[in-house]
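Below is the structure I would like to discuss, written out as structure tokens.
And now, chain A:
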Amino acid sequence: MPSPADIGVISYAPIALLFVMAAVFAAVNIVASALFGPRVESVVKGTAYESGMDPFGSARKRFNVRFYVMAMTFLVFDVEIIFLYPWAVSFAQLEPRSDESLMFLARIGFFVGTSVIAYIYAWRKGVFRWD
Partner candidate 1 sequence: MTLAQSIPTATVSESMSWVGLALLFPLVSAVLCALMAAFRFRGKGPALVTAIALGASFAVILRAYMTYSGTPVVIPIFDWIDFSWSGGGTFKSFAANMSLYVDRLTLFWMLFVTGLGTLITVYASEYMESDRGAGYCRFFFGISIFLASMTALVMSDNLLMLYLGWEGVGLASYLLIGYYYTRPSAVAAAKKAFIVNRIGDLGLALGTFLIWSNYGTVQYDTLFAALSSGGWSGADWDKSLIPYLLMLGAFGKSAQIPLYVWLPDAMEGPTPVSALIHAATMVTAGVYHIARMYPLFELHPDALATVAWIGGGTALLAATIGMAQYDMKRVFAYSTISQLGYMFLGLGVGSTFAAAYHTFTHAFFKALLFLTAGAVMHGFGGQLDIRKLSGLLKVPGFRIVGWMMLVGCLWLSALPYSAAFFSKDEIILAAFINGDRAIPALGWIALGTAALTAYYTFRVWFRVWLGPVRYEPDPVEMAHMAAAHGADHGHGDHGHDAASHGAHGHSASHGTGHGHGDSHDFHPHAPRLAINGVLVILGIGAVLAGLPNYLVMAGRESENWVQWMLAGSSAYQGAGVPGGDHSHTILGMDAHRAMLLLGGCATFGGIAVAAWLHLFSRASADRLRSALLANPLTRWIPLGAERKWLVDEFYHWVLRLPLWIGGQIMSFADRHVLDGALVNGFGKLPLALGRLFRPLYGGPLQGYAVTMAGGVALVLAWVVWMWTRGAH
Partner candidate 2 sequence: MMGMESMGPRLGLLAPEMVLFAGAVLVSVIGLSRSAGMRRSVPLWCIVALVAAAFVSVETWTQERASAAQLLFPSMGSFVKPMLALVGVLLVLPGIGAIDRGVEGAIASGRQAFDALRVMRGEHYAFALFSIAGAMLLCGASDLIWLFLALELVSLPTYIMVALGRGSRKAQEAAVKYFFLGALSTALFLYGFALIYGSTGTLQIAGIRDAFAAQAAGPGIDMTGLAGLCLAILGLCFKITAVPMHFYAPDVYEGAAVHVSAFLAFVPKVAGFVALAVLLGTAGWTGHALIAADGVRVAYTGLPEPVAAVLWMSAVLTMTLGNVGALMQRSIKRTLAYSSVSHSGYMMIGLIVGAPAGINALFFYLLCYGIMTTASFAALAALERSGEEVDSFDDIAGLRVRHPAVAWMLAISAVSLVGIPPMVGFFGKLALFMAAFESGQVALVAIAVVNSAVSAWYYLRLAIVPLVAPPSARSATVVSAPSRWPAICAVVCGVGSVIVPLAASRLLQASERASEGYGAGSAVAGDESGPKGSGGLYTSRLTRP
């Protein structure tokens, strides 16, 4: 029986390898383009790329408050998802259609319901309106 430490190292090796490969790939690309790429400076080339349009205004301009509101909403709903994982894992182990499983379903239903209330509230508040 392998020791816990062995299992840990061995099982995570592919992931480590993945990280290493990703890093090397990125580094190699950057270095290669710096070494071998042709370098032609021009005004047009120095401007920011805005999907073919001529750029205007400063890059440091303020963002619309809607971005922040949206970001916050996303953050909150995103985190709520983590409660679904432990629930889902344990729900799968319950006997189907038993009282217990129904109770579990009701509980998560309540939880999702509160999230829906929050969603309706955000919608009424006009968070999702972009004008």
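Criterion applied: all candidates are chains of the complex that A comes from, given by their letters.
The rule is short, and it goes like this: a residue touches a chain if its C-beta (ideal position, glycine included) is under 8 Å from a C-beta of that chain, and two chains touch if they have at least 3 such contacts; residues count from 1.
On a predicted model such as this, the values are computed, not experimentally measured, just so you know.
Chemist: Could you work out which candidate touches chain A in the complex, given the options 1 or 2?
Modeler: In this complex, among candidates 1 or 2, chain A touches 2.
Chemist: Help me check something: in the complex, which residues belonging to chain A touch candidate 2?
Modeler: 69, 100, 103, 117, 120-121, 124-127
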